[in-house]
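Removed: one protein chain of the complex. Kept in place: all other protein chains.
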């Protein structure tokens, strides 16, 4: 039985408590939040769960095996560090930390102490992304050529991180989950309309040694909501539209072949459009699967799907993107 | 009566002949193309129009007042130069030329000789773009904050120019038509999957001194077709979806206000979503309006809507974008 | 303080308890259901609410002022009758009863005893329908000419009533709410694929003395889900698409004028298409507003929006439609 303590009971908190409560071999021992009214909600819904406004009562407790950290990003590192140092396994909400250095330090402590550290990139547990992973792994898509994400809406401006830190981690983690190629550099541009240097519209290109390109378009100031991912392979292409209630993934038997016309020294391109296939996608709650993976990897000492390596790579890309934006879009090597 | 000669009778040629034939105070005198079978089509449809495989029969003809150049881009400059030097007004298909230098030289000759030189950015004559221009000019949109274009499809790879040169001119010309602010620099990234260095997927950011950002996403290798433009102002936002048969423009009474909370030193943001308005848009053929503007500006010695200044600015941005792509996305000042 | 007892804790039960608990001047006193496991859910979520498997403990209780009946339709009449006879106000889930006779008898008892009887046609409390009501009442739409509803999906086959009884009440109640004209007759056709005489696909036309027509298309066996209402007036037309998350209502400045050409003895028709307007619609929970209306009408002795007269008219149309289906679609006068 893994006894979990949860620090931070904001927007995401109730979902975490509900799902960890439902996972086998797991119990929610305690929840902490500095807001009394939030703790009252916990007590009402889960009378047996201990509540506290002092996170140390979780971090130092002998009745807690694992700590889930669902606070604002800036608090991730100190809380996680203390948890690890006190022998607790750690689950961090995304993004993992504010800096690469922090993430690497946490991973070092975890490794040294034999503890699990994991990041909640929930999307990796959705039926849709699992389906896409299968289509990439079994060769249906072929060699990936581009990955194009649009994640825009009239959104909740974050006070401390820009729109890339807020919205891009979802799709960056999906990209890293799907491929084994390593990104080599990034370029990012953006603009802030809030006079505080925090970009609310931003664009990120992730470059690879191979002829693969990944692009992320993020905005908190769009009148329309988009959650769209286009993935092109040299065999097939697909679109993942997360706003579609059932037809989330469309696989296009679409492609082109190019050959160099030696005589005329130019490239000839043949196009092909064919059938479209919309696979049924499992609709189980992704957060439950994430919680279950965390608990089961603690018990079985395995590596979770949404592991710290992916979490760290996401931070590397975000940190580099911030450097690029502040330097007028120049390439930042990873 | 303006006598027009048309050089190049490819995909766009029949549309040009049909529309210039319909314009008042204008007649199509001659068409040239080096392909005999194309000229046969002209003769069949327009028996009274002279055809020739030698462009000089148009460029040097005393029966021609104005020359329309609808050839591949690389031929624009020599043909236009000869036309101007022989006292003809010139209309160039987009993009104007292959380089900024060429465009500037042509404009210099035209100015010196008192001739009209104009670029066919047809979109500026569509009912939709004219409507958007009105909404910008009358203050409905407010101060423009972002301009976000997606123009992707499974497209006709061009053999000599990349996807930005092919697809971005439409939306760049719209941007320049709408605003009086001057772009200051660009960043561009892209990838070629055809082993010839010609990018088939590319992204372009156009930067301004003010907190306005413009972004262009272009692809010849998308399984879905998009022709979408999002424009955000500080009063309203709009979406132009050119694939919608009738509901092309949606105006969102959507916005946000931010104020700095002095005490807590953070930015507070209020959101507002309201009604949506879909104005009726005139559906007349834009190419006719463009042809009519060309002829009428020759006669009345006026400046056309789609003038050479816009054409030149488009080339400046494209040339800079190419420089940026080849230099790993670095900022290129305009 | 109105003390409410709820009979039936099925699919809709938790929503009823939650909303009645939130309404001012109202408390949920007791919930009854014959299934022990359902009652356990009540106790867990609402420890202070009394639970019982015997509805009489609600119907005869001195601690209950009003009874909400959320059972299968066949049980509506006996439960409501007993409630009224014991001096309780009654709210019935839709459809009100299985027959017109039952509905009329209940209304008679309520009138005689000075009690409120009301039917939960929740749609009448949605922001969208309230907006449409305004557009009809203020003359925006003009004289209503047609009302066309499609409500289809791969649905929950009901064991005792056909698809019209299950799905049409929503849109029939909306129709009756919007207009003051009285329907005069109905025609209905349908088919059963379940060998039990219960139609799973059915079509209903409701006729009026005036040149207004209403049509309802209902199916439990469609691969796609539709929740669409088209309303045509002689001034404007509108579409209500309840599946749209935000753009639920579109108002079209569309119409036509006809005049009789005396000489040629034929009708000439002019078309007009204009702007489209998507009003912002309030998104508050409709069920809360319904519950609040019930409680407040008990206290203030007023008539609710979703009153028994509408409930009865819905049953009259359903009963007639069933008669029509079983008689090969013949007209059944109301």
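In this document, chain identifiers A, B and C correspond to the written order of the chains, with residue numbering beginning at 1 in each.
Rule of thumb we're sticking to: contacts are C-beta pairs under 8 Å (C-beta built on N, C-alpha and C of every residue); 3 or more make two chains touch, one makes a residue touch a chain.
Computed from a predicted model, the values in this text were never measured in an experiment.
In the full assembly, the chain not pictured is in contact with A, C, by the touch criterion defined above. Between the chain not shown and the residues A:60, A:276 or A:333, the one that touches is A:276.
Touch with the chain omitted from the figure is made, among C:36, C:258 or C:301, by C:258. When the omitted chain is restored, the residue from C:42, C:237, C:278 or C:298 that touches it is C:237.
The missing chain lies against chain C, touching residues 145-146, 148, 150, 154, 157, 159-160, 185, 187, 189-196, 198, 201, 203, 205, 207, 211-213, 215, 217, 219, 221-224, 230, 232, 234, 237-239, 250, 252, 254, 256, 258, 260, 266-267, 269, 271, 273, 328-331.
Where chain A meets the missing chain, the touching residues are 246-247, 250, 253, 273-280.
By our rule, only the chains that are shown with their structure count from here on.
Distances between chain centres, each the mean of the C-alpha atoms, put B farthest from chain C. Separation between the centroids of chain A and chain C, computed from CA atoms only, is 43 Å. Those residues of chain B in touch with two or more other chains are numbered 250, 273.
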